[in-house]
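Note that this complex is displayed minus one protein chain, with the remaining chains in position.
Letters A and B name the chains as they come in the text, with residue numbers starting at 1 for each one.
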Amino acid sequence: MVAQEVEKEPEETVEIKTDFGPPHYEIMLHPIIKKNYGKWKYHEVVRPGVIKRVAESGDVLYVVRFGSPRLLSVYTVRDICDIADKYSDGYLRFTSRHNVEFFLTDPDKIEPLIQEVQEKLGFPCGGTWDATKGEYGLSNIVHTQGWVHCHTPATDASGIVKSVMDELYDYFTDHKLPALCRISLACCANMCGAVHASDISMVGVHRKIPKIDDDAVRRTCEIPSTVAACPTGALKPDMKRKTVILDKDKCMYCGNCYTMCPGMPIFDPENDGVAVLVAGKISDARYPPQLSKVVVPWLPNNPPRWPEVVQTVKKILETWATHAEKYERIAEWIHRIGWERFFELTGLEFTEKLIDDYKRTPYIYASYRTSAAFRW
Amino acid sequence: MTEEVNKEELKQKVLEYLAKKPWQVRDLAKVLRVKKRELDKIVQELINEGKAAYWSSGSTTYVTTKDKLEEMEKKRSGT
Partner (left out) sequence: MTDVELPETPLLDELEKGPWPSFVKEIKRAAIEQEKAMKAGKKIKLPGAAKGLLKVLELAYKEKRTHWKHGGIVAVVGYGGGVIGRYCDLEDKVPEVWHFHTMRINMPSGWFYQTKALRAICDAWEKWGSGLTNFHGSTGDIILLGTRTEYLQPMANALAYLDKLYGSPAPFDIGGSGSDLRTPSACMGPALCEFACYDTLKACYEFTMRYQNELHRPMWPYKFKIKCSGCPNDCVAAKARSDFAIIGTWKDEIQIDQEAVKEYAKVIDIEKQVVKKCPTGAISWDGKELKIDNRECIRCMHCINVMPKALKPGKERGATILIGGKAPFVDGAIIGWVAIPFIPENELIEKCCEVLEAIWEWWDEEGKFRERVGELIWRKGMDEFLKVINQKADVRMVYAPRNNPFIFWRELNQ
């Protein structure tokens, strides 16, 4: 197959070129955006998913947002382009949360656009919020690769996201929440998705040490670099047997050794699963940024639809949504009502697993309560 | 003149080390007792010459020889 002399493709004969960088953003900007760059006056939410932007010049642009599954075939991307050519003068934008946005100048085209996107792509219009009214929609879930492409996941990413968003669909297409709520998912504790400051996050967790297959280690691995890859020093070389020894008390199940050495897989179908964290926040609005906190240490992997995870996330979201005041994000709400009430209202169980004992973190004791001021 | 020779020698030595396993340049610099910045340059030259190559864990990067890289990838891909 490979050895055949075939005609070379143009890509195989061009001179190699490096370090020219990404396209300049200016050539990617819609003419109205380019004209009013830095001169926007205000915005208004027309309906969920549609934001009207008004420039000092008087120009108006309607930005219409749709949720996408993030994983897209080139054929769907071409359909998106067809729609952008038809409605949006050949320009579009993606958001940091995997939504796609079109730019319209004619408000009469908004409804036809939404119709056509729904028919051709099945992408829902929404993901916005109206801060003036204090009515918020749910945006898309930031997520990672999971079983689709990564080697260390403790769970899938796309499948849970799909299942959760199916369940929370109306929150995306409507403005039914009292404040911003950001949901994210990372399929292992490396947290490529950096979900550690989200209102609700789901994190794949391994709970068992890697299984060392001595034979496979001998065949496929570099022992010194595997040992060095372990961040906690849990691995030692076993020179005689040409393999590695693992100190199970030191292992944090990070899977770094598996990256270096395919002979010690970290996955474990029955013990891998999903932790749920809440009360992270990034914006400075009203209340300072906060790290997310673990409220459920583990839920089982139950593909294809992860009902336990979906129901837990929904329960948290809806409990918050019914009890919070306007503008109160989950962190602010819990700050007002106290963690005692959070666990009471959500029905989640507080266990010893939720008290920090990861000693590498310098701020480990910061979460221990030092007063006898309780809510009973 | 002597500097040139020393550099060639060092380059050769670096290649020998790189042939053994994938290295973090900073670790190899310690072993060879040279400045990391200096070794960066040598390694870059070896890469440009096609003798050395990067090996990436996705989050961190190592350097090894081209042959070693091929051997490692072959083992991993299971051929």
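Here, contacts are C-beta pairs under 8 Å (C-beta built on N, C-alpha and C of every residue); 3 or more make two chains touch, one makes a residue touch a chain.
Computed from a predicted model, the values in this text were never measured in an experiment.
Using the whole complex, pick out the displayed chains that touch the missing one.
Computed over the complete complex, the missing chain touches A, B.
Of A:Lys109, A:Lys176 or A:Arg305, which one is in contact with the hidden chain?
Final answer for the missing-chain contact: A:Arg305.
Among A:Val50, A:Ala228, A:Val313 or A:Ile330, choose the residue that contacts the chain missing from this document, as touch is defined above.
A:Ala228
Please identify, in ascending order, the residues of chain A that touch the omitted chain?
Here the touching residues of chain A are 2, 9-12, 14, 16-25, 27-30, 33, 37-38, 40-44, 53, 61, 63, 67-78, 80-81, 84-85, 90-96, 98, 100, 121-124, 131-134, 142-144, 146-153, 156, 158-159, 162-163, 165-166, 169, 172, 186, 189-197, 228, 231-232, 252, 254, 258-259, 262, 267-270, 272, 280, 282-287, 289-292, 301, 303-305, 326-327, 358, 360-363.
Going by the touch rule given at the top, which residues of chain B touch the chain that is not shown?
Here the touching residues of chain B are 22, 24-27, 36-37, 40, 44, 47, 53-62, 69, 72-73, 76-79.
By our rule, only the chains that are shown with their structure count from here on.
Which whole number of Å gives the spacing of the CA centres of chain A and chain B?
Result: the chain centres lie 36 Å from each other.
What part of chain B is in contact with chain A in the complex they form?
21-22, 24, 27, 57-59, 62, 72, 75-76
Which bits of chain A are touching chain B when the two form their complex?
Spelled out, the residues of chain A in touch with chain B are 190, 219-222, 224-225, 228-229, 256, 259-260, 262.
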